[in-house]
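This view holds just a subset of the chains, kept in their places.
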Amino acid sequence: MSSPFATNMRFKFPALAISLQIILIILFGIFVRYDTNHEHGHENITAEDDTFITLYPLFQDVHVMIFVGFGFLMTFLKRYGFSSIGINMLIAAFGLQWGTLMQGFWHLHNGKINIDILKMINADFSTATVLISFGAVLGKTSPIQMLIMTIIEIAVFACNEHLLSFLEVSDIGASMAIHAFGAYFGLAVARVLYRPALTNGHENEGSVYHSDLFAMIGTLFLWMFWPSFNSAIAEPGEHQERAIVNTYFSLAASVLTAYAFSSLFEHKGKLDMVHIQNATLAGGVAVGTCADMNINPFGAMIIGFTAGIISTIGFKFLTPILASKLKIQDTCGVHNLHGLPGVLGGLAGIIAAVMGAKENVSAAMQSAGLASSIGIAVSGGLITGFILKLPFWGQPPDQNCYDDSIYWEKPAWYVSRIPTLFTKSWISRYNTFY
Amino acid sequence: MSSPFATNMRFKFPALAISLQIILIILFGIFVRYDTNHEHGHENITAEDDTFITLYPLFQDVHVMIFVGFGFLMTFLKRYGFSSIGINMLIAAFGLQWGTLMQGFWHLHNGKINIDILKMINADFSTATVLISFGAVLGKTSPIQMLIMTIIEIAVFACNEHLLSFLEVSDIGASMAIHAFGAYFGLAVARVLYRPALTNGHENEGSVYHSDLFAMIGTLFLWMFWPSFNSAIAEPGEHQERAIVNTYFSLAASVLTAYAFSSLFEHKGKLDMVHIQNATLAGGVAVGTCADMNINPFGAMIIGFTAGIISTIGFKFLTPILASKLKIQDTCGVHNLHGLPGVLGGLAGIIAAVMGAKENVSAAMQSAGLASSIGIAVSGGLITGFILKLPFWGQPPDQNCYDDSIYWEKPAWYVSRIPTLFTKSWISRYNTFY
């Protein structure tokens, strides 16, 4: 049990978490106010006033995607459910406060950040990038490391987002700004944190029957609410409606191809839960950039069709190559769900710009946006990786990767009442069953 | 292992799924457009423009019912959770595209189908019929068979729906058009696919503790969002509000009687999870036809009260008779949740018409609507059943019914590390535990 790492988080983690929250409160006290641009009271509600309550259901859909969607999607690991859902919640709750500041600093009004529903939606969006990156390093990092990654990644994300906005890049569903960015940031971190001992897999790195069903809760809430993700900040009216319609049909198309290619690749044509949980969502990622453009429903379906195929191929063939050749151990396969489909989304946006699917969109600027998102993500991720590699953040030793017991009080597979019939060694085997 | 059926789906299933998706894209390219009846841009939003975003939350509630509600409700089987939730998703994703076309062809504008939020809600509705029928044959069919059933059933459903509309039948929550239709269609299919070997039950046909809890996720999301289902396409204002209020109270009443009769029928007055998962929803089904009528909240509660009783009685006494006498093996008991309460809903609509609870509703036409729904469903189901009985659709042999392992890669009860202490035969018994 002599570990090269000290995984005891006592004092370190509480001190960091409380300090961050106090700093946030102070910064909020200085900078953050309610948005009071509207008339007061009930009688004088104007069309503009209505925006808050009209978009609130879309905000809540995005909120569910962040906390339940991403959280449960990562519970597929048999022994890492507490961490998946718990650290997801920690990152998101910290990140939405931090994101409010990092994004708000680019748009101060009289030195203040005025909170409205769009700011809240964007704050949730900013956490999505970190949660995507979290998927790449899932099981191999500590909560402390994840808080540090959140601080850096959201700051970098807000800069890239501002750059894209400056370049007038159209990316309403953030295929580039969130999905590709989050994926390549996370992959760069994972590259730096490469663990040779995990090259041949780890006994905890797999699912059990019910953990796969928990993961489907995440998949389905992401899938259902993706039209809200891609349309929440779109221009009301025609553009927003298009974003909803396009995402609805793109997602449906990617389900069919994800199932088809899963069956095509597997033994006896069986389906693989990994593909169903992930590649069915690729249509939502890939249609993001074009979502509010005039690509017509069949255009959206072509994007989804392609995304489902690319994503499944990625899981089947690319992930093993990334791990063996590039030394990138991508736990959740975020490259296949967010990376490749995000790039596809960026490319689709360039094509759509060429075809004039949205006014005032330039193929050159779209290309610059894609390059910027990937370039800044990789750079930021590498730097973050080297910071996270410092040996005092409580990261788990190799043998305790993908294991809740290192950061959580007695998860229940350490059964308290051991049947005397069995030896200890059997118990540990037993625990891998469920 | 010599099986009369070839369950290998490789090539067959991918070829079918990809072909269907390509056909859908071509047909969408020809026929489907955005709805552009409204003024463009932000400033000119009129009341009519608002319909899309106003109804969008109700659409999302229905969407959750289709994917999470129906999907998780069927995960009660101990070894069939992957298929329940996975094939549910496949049917729904394919069905909503197909339903858009099948329903849209009856309402072309200048040869085009213009997608608005009502079209999307109706597309989701059309998949509900197939998911109900899926419940009747759950565990005994292949994904290929389910795609074929989806093609036929949605086409037939759209015809019956158009007929009801032509007859000016009032069925806002679709007790007849969706619930009774889906149930009797599915029962007819199940009759044709009767398997004598399953007469005395099957070792996989049961739940385990956590599978029953997963099923409750489905039950609760269906229960909570049913007011949206029954009101989503109602006339805005008074009618829509009534539909919400009536469904809210009808559902509450059916919970009380479902619990009461479950306890009344069981050993020592205990409750039965099957009744709680299903009969509590009967109030939503049965109030569907009358939902937007002026039946007053207590009228809705009387309908729910009755539905909860009828449904529980159906599960306790009718399902065994259907199986033994009529050779209809109804896996999920859809007859009790959708069939009987759907008919009750149709009858309630006839009574309400007689009592003048809604303007321009005729008892005769309501009766014709109920008869049409059941008649067309049974006919369509029988034909579909004979098509599905053809021996090359990859259906499971009797011994592999209700078992994910035939269509899914290594579900986790086939444990990779077998404790050497145990023999193989024990493992298979072990697997029934969780």
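So that you can tell them apart, the chains are marked A and B in the order they are listed, and the count of residues begins at 1 in each.
One rule holds in what follows: a contact is a pair of C-beta atoms (placed from the backbone, for glycine too) under 8 Å apart; a residue touches a chain by one contact, two chains touch by 3 or more.
Worth saying up front: this structure is predicted, and the values here are computed from it rather than measured.
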Report summary line: Chains shown: 2; total copies of the one sequence in the complete assembly of this file come to 3
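Rule of thumb we're sticking to: only the chains that are shown with their structure count from here on.
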Report summary line: For the pair subunit A and subunit B, the C-alpha centroid-to-centroid distance in angstrom is 32
Report task. Give every residue of subunit A touching subunit B within the complex, in rising order. Result -> 47, 54, 57-58, 61, 78, 203, 206-213, 216-217, 220-221, 223-225, 228, 235-238, 240-242, 244-245, 248-249, 251-253, 255-257, 259-261, 263-264, 266-273, 276, 280, 294, 296-298, 301-302, 305, 422, 426, 429-430, 432-434
Query raised in the report: Which subunit B residues qualify as touching subunit A in the complex?
Result: 7-14, 17-18, 20-22, 24-26, 28-29, 32-36, 38-42, 44-45, 49, 52-53, 56-57, 60, 63-64, 67-68, 71, 75, 81-82, 85-86, 89-90, 93-94, 96-97, 115-117, 120, 143, 210, 214, 217, 406-409, 411-413, 415-417, 419, 421, 430, 434
